[in-house]
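As structure tokens, the structure follows; a few thoughts come after it.
A single protein chain has been omitted; all remaining protein chains appear in their positions.
Order of writing sets the chain letters: A and B. Residues in each chain are counted from 1.
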Amino acid sequence: MARLRSPADLAGIRQQVLSQRGEKRYIAINASGTCGLAYGSDQVFQAFVAEIERQGLTEQACARATGCLGFCENSPIVIIFPDDICYFRVKPSDVPEIVSKTILGKELVNRLLYKDGKGKRIVHEGKIPFYKHQSRIVFGNNRLIDPKSIDDYIALGGYSTLAKALFEMSPEEVVETVKRANLRGRGGGGFPTGKKWETTRNAPGETKYVIVNADEGDPGAYMDRSLLEGNPHSVLEGLVIGAYAIGSHEGYIYVRQEYPLAIENLFIALNQAREYGLLGKNILGSGFNFDVTIHRGAGAFVSGESSALMTAIEGKVGEPRPKYTRTAVSGIWERPSNLNNVETWATVPLIISKGADWFTSIGTAGSKGTKIFSLVGKVNNTGLVEVPMGMTLREIIYDIGGGIRYGKEFKAVQTGGPSGGCLPESLLDIPVDFDELTKVGSMMGSGGMIVMDEDNCMVDVARYFLAFLAEESCGKCIPCREGIKQMLNILNRICDGQGRTGDIDLLEELSEVVRDASLCALGTTAPNPVLSTIRYFRDEYEAHIKERRCPAGVCKALISYYIQPERCQACQICLRECPVGAITGGKNLLHVIDQDKCTKCGTCLEVCPPRFAAVLILSGEPVPAAPPQGTKVERTKGTQQ
Amino acid sequence: MKKVEKVTLTINDREVRVKKGMTILEAARDAGIHIPTLCYHEKLAPYGACRLCTVEISQNGRTRLVTACVYPAEDGLIVQTESPQVTKIRKMLLELMLASAPAKTIQDLAQQHGVAKPRFEAEKTNCILCGLCVRYCNEIKQANAIGFVGRGTERRVVFYPEIASTVCASCRECFSLCPTGKLPSETDGVCFDDLTLEDFLGARQARV
Partner (left out) sequence: MIQMLLEIQRDNRWLPKPAVVRLSKRLGIPTNQIYHIATFYKAFSLTPQGRHSVSVCLGTACHVRGAPRLLERATDALHIGPGETSTDMKFTLSTVNCLGCCALGPVIVVDGKYYGNPSAKEIERVIASCD
């Protein structure tokens, strides 16, 4: 790979790559993303490579292993370009047929096309409801790129924005553009990026650092991973542009070690960029020097906090700093350090390329541009979705997410990770916007959007988050360490059926102190899940405390599994599957659960045939007395054994 | 003579003029105004762990709660050391501390702030993790015989016998710093058996 010594060289390489490709058909398979791999996309990719060779089509077609394509649950995903034909849940055995019919011929393999709720098949990606309502300006390029190939990125115009910044703009102009675009941090804080850049730029000191925060500790959020795995160069380009704007020559990318593929793809990307002279000394002949080091995390959520992360880079324990000086002024080794989230950096090239006015035309008054959300939980269409700010929660969950799975009822949506809150059905028309979400007691956070249904207990959810935070707290300051611990104790008691009057008040009292006195944002935002669930789901708390009842049927100490005698058909499945042998009965004899032996594992409910649906979860009421042993079942019509 | 830059701030409605670079806590002490602390020591870098020195500040029309031991004294800053919010915080902090460290010093402080018996249960570690011992040993004595391990509620202070057995007997300066008295009372005076890394790892396994 020859070093590129000028923007003209870059344009030249781009032309070269494009003309080499000519009219080739490209087949994208999501085999270079962790989820895709887990679904077996790699085997599908290999099958395509082999089949294309076998059928002698190497001049006409090429298989490309891309990163995350968003519609995770339907992996392996195959998209054929330029036709934009989408196949889902493709198996290696489907490949020869696809190649013969769709690549060689002009036919479709109907069974692999997306089927909508009415049974209609949809061919093109852009028409599929999941994708149709999205605005994938940042994430969309994943489809067109093999992350291990810098040429793919360049072919799309990659790094030409860097050339524009270096040769046609001054650093101050770059900062000004980002300021005018009103880009706000995508990691959770929502702090105006341009302002942070400006503070760092103006801070005293020659040596300045730029940092990519790829710690992504919020459970349920994985957009940063997918960006790094699928399009690392977009992040890199943004980083170099930012470094130029700020006057930094040294950067760090802090990636959590739980993301080995992201680290690998990043490593390859950095090396390729260096080979091309897009990183290192005299980038593209501009005279600007900049290089980057990857720093791996070691398994601590709190180290994703800005000041903690910088302390970890210094080689110390990644605890947040008690100081009130901004890290933009005094960061790594007390030098000005500008930290931004992966998604924020990936958005920068778009703003510089298309301009601040373009960016501000998308979104709401206070929140511009788009945001990538990880839509997970009890929705039909789980995946990563990118939408313009201002779209409502309802549109995201129903139009894109396809509503709640298995026909269940929506109960709550949790945004903002462990620092956020749970919002009820009545708030679904809230537009996704930094300030709007904060107003109702939640927050945007990193973009995790976890959908819950009638089978989720909100007290259990609050307890879950507190348990997470208690484990991840660094333990340094008393309000966070001891306060969260005591809040968790109370919630555990409530879920165990030992709730007391006054518990809710005590939770609120503790919440106030934890929020006001904690050293860092982990502590100050920790009460949010508890406070929001008390605010919107107080009835569930009261049921647990006053009636010893869990309305959702989740909290083990408050539920009992019961086989309804009028529905049991003595099929013996639950009897056999029960891991502790708690069910008595036999052929034609009613099955009864021995409540003393029952461990509430839920297996019986899972295995009872849907046409019988005999198992019920009871809560807050006594289990009806068991019929005498040896009682025969009543055969109901249409349930012949 | 070099002119020393000074700043003027208001603490509890009193004007206080101090050297630039001092923290609110230092400024308050300079002016004879008391702010309670537990993890603070003049010779050590401020730590910000106990949060007892929390005060309410107003600046540019914005009010917030900060810890006095680290926040710099600035011109025009308005500080309240005993506002209702601050008092509420201190009471709860002491109540939380009492649950795991019912030592006399903590009990006295708690009583001063109107807290009698904690409403909480906790393992009686008798340590509030103020870090005075660790910081003193690391920063001043530079012996590194004692250190933090673990995270969150698992966090503890342990001794490292290989080092402790050679230096601690003749030093013991951390003993007088310990606010709960755990150090002087729970070590056997020569080598510190109860608080080693091995004990910590053992306790971790047992919890699992």
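Assume a contact is a pair of C-beta atoms (placed from the backbone, for glycine too) under 8 Å apart; a residue touches a chain by one contact, two chains touch by 3 or more.
All values reported here derive from a predicted model rather than from experimental measurement.
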Displayed partners of the chain not shown (whole complex): A, B
Which of A:296, A:394 or A:493 contacts the chain that the document leaves out: A:296
Contact with the hidden chain (one of A:51, A:94, A:125 or A:218): A:218
Contact partner of the left-out chain, one of A:11, A:317, A:362 or A:589: A:317
Full-complex contact with the absent chain, from A:114, A:130, A:159 or A:468: A:468
Touching residue (missing chain; options A:97, A:176, A:258 or A:275): A:258
Missing-chain contacts mapped onto chain B: 134, 138, 144-151, 154, 160, 197, 200-201, 204-205, 208
Absent-chain interface as seen on chain A, which is shown: 34-35, 37-39, 72-73, 75, 216-222, 225, 257-260, 295-301, 303, 312, 315-318, 374, 376-378, 382-383, 414, 417-418, 448, 450, 452, 456, 461, 464-465, 468, 471-472, 474, 579, 601-602
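One rule holds in what follows: only the chains that are shown with their structure count from here on.
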Chain centre separation (chain A, chain B; CA means) in Å: 38
Sites on chain B touched by chain A in the complex: 46-51, 54, 65-67, 70-72, 85, 88-89, 92-93, 96-97, 99-100, 119-122, 128-129, 131, 148, 150-155
Chain A to chain B touching residues, read off their complex: 300, 302, 317, 322-324, 470-479, 481-483, 485-486, 489, 506, 509-510, 512-513, 516-519
